[in-house]
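The structure appears below as structure tokens.
Not every chain of the complex is shown here; the ones you see sit where they belong.
Going by the order they are written in, the chains are A, B and C; count residues from 1 in each one.
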């Protein structure tokens, strides 16, 4: 129930793996007057999936935030919307690490309804720490290295993942060239 | 008041033009427990700016939707988060057409606080029409060509625009380091 | 896992029943810069709980909406915020019918974290049907009676329910008199 029904078929001819899959039900709050899910909300669904995956790895984001250890921040998002979702739909959002650096981690995240791919995403996140105010600067957030105890637990990145938005476009024969990826 | 204070400085060495700029004030609803604006919300701010720009061009989206003429749908979004915004900030969101086809239009959209660039975005939109249910298919949305009366009014795309997220990263000398600090 | 841990203790000295309980996890999207859940979001959580409960009763809201049968609309909401929720919290939202009329149904809905009551709510909903445009009026929504097939399945209202916001205030010894309920 927490994974697309036919992953092998869905990812035909490509690698089919992911590190986590999370179910998301669509409610009125998620839809807009077009009768479909408001496109901005898929970033929320992908965030929920990453959060649940981090929880399974033993990480407590609220604890890290309140203790001052720091928190993840999102640095880049790329989403390609292929099919709309609607009220009452049950979706599945996948999480796959595709790049793992000391300053940032990149995820491939797809949104599925059964074996229909709705949205392909790439999300890159970094790490920040809260900095107390000084005489000359106000309190703020300072980018930093992702804590070693987190990096140590993250899985090996998948070498090639189907959810590269531009690859998806080619696979689907889209003639409207997608914008280039930033990396 | 509806434009970055120093556009020429902000876009140093690049083209500085846009077709529209829209002010956005940050309220509690826009922030998250990190003390900054939730990154998914910038898609809303960019939507508001496009909507206000369409209004200045004479288009009534609700009228088009209810009359059955159709509506815009978002096909691709790419956002690069450079600096966070906070409660009470007054931002400006720019709109520039960078590609204008019969099936889709692409926008460069940036978010500024004064002359500080916070977020760079690329948004590609298409057009759909509502399709009534038939004996064999249920009601749905069918991609179509953007109505000629809309294309006729859209301005010439800007040849080169600063808000290409990947270009922004190079220009700022970013080395895969998310820069989320307010200072 | 889908009910407060100690309902009997929680509702000490009052009726303890509800018709449904639904778990809600708190994500970044739900919080604000105060470090707690944005108060407006509890209306979403209560909506999710009512939707899941309707689903268990066999109702398909999207199907009813698209077929033209109609949809529920919210007519009144009263919420009393007793304790804040935070990132990563696992909450439970209860649903109890407390009034069942042909024009509207009233629910008592509470939000719990374990056996701590966070929010008490009263939600009254009605029913509307879509009306096609005529020569003199535009398309709209017309209030109507709740379909008999729905009323027939709704359970008997609970005679006295703990979640009347004003009762909650008295029980907790609050000296800041809550505003009167509209009914």
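Just so we're on the same page, contacts are C-beta pairs under 8 Å (C-beta built on N, C-alpha and C of every residue); 3 or more make two chains touch, one makes a residue touch a chain.
Here the structure is a predicted model, which is why all the values come from computation and not from measurement.
Colleague: Which total copy number does the whole complex reach if 3 copies are given here?
Modeller: Per the structure file, the complete homomer consists of 4 copies.
Keep in mind that, in the parts below, only the chains that are shown with their structure count from here on.
Colleague: Determine, using the mean of C-alpha atoms as each chain's centre, which chain is farthest from chain C.
Modeller: When every chain centre is compared against chain C, the largest gap points to B.
Colleague: Are the two sides of the chain B and chain C contact the same residues or different ones, given that same means over half of the numbers occur on both copies?
Modeller: Mostly the same residues form this interface, as more than half of the numbers used are common to both chains.
Colleague: Any idea how many Å lie between the Cα centroids of chain A and chain C?
Modeller: Those two chain centres are 31 Å apart.
Colleague: In whole angstrom, what separates the CA-based centres of chain A and chain B?
Modeller: Averaging C-alpha atoms per chain gives centres 21 Å apart.
Colleague: Distance between chain B and chain C based on Cα centroids, please, to the nearest Å.
Modeller: Going by mean C-alpha positions, chain B sits 35 Å from chain C.
Colleague: Could you pull out the residues of chain C that touch at least 2 other chains?
Modeller: Counting only residues that touch two or more other chains, chain C contributes 28-29, 86-87.
Colleague: In the complex formed with chain B, which residues of chain C make contact?
Modeller: These residues of chain C touch chain B: 28-29, 31-36, 38, 40, 66, 86-87, 138-139.
Colleague: Can you list the chain A residues touching chain B in their complex?
Modeller: That would be residues 33-36, 39-41, 43-44, 47, 62, 65, 71, 73-81, 84, 101, 103-104, 124-128, 131, 137-138, 140-143, 165, 176, 178-183 of chain A.
Colleague: Give every residue of chain C touching chain A within the complex, in rising order.
Modeller: Chain C residues touching chain A: 25, 27-29, 44, 47-48, 51-52, 55, 60-63, 65, 86-88.
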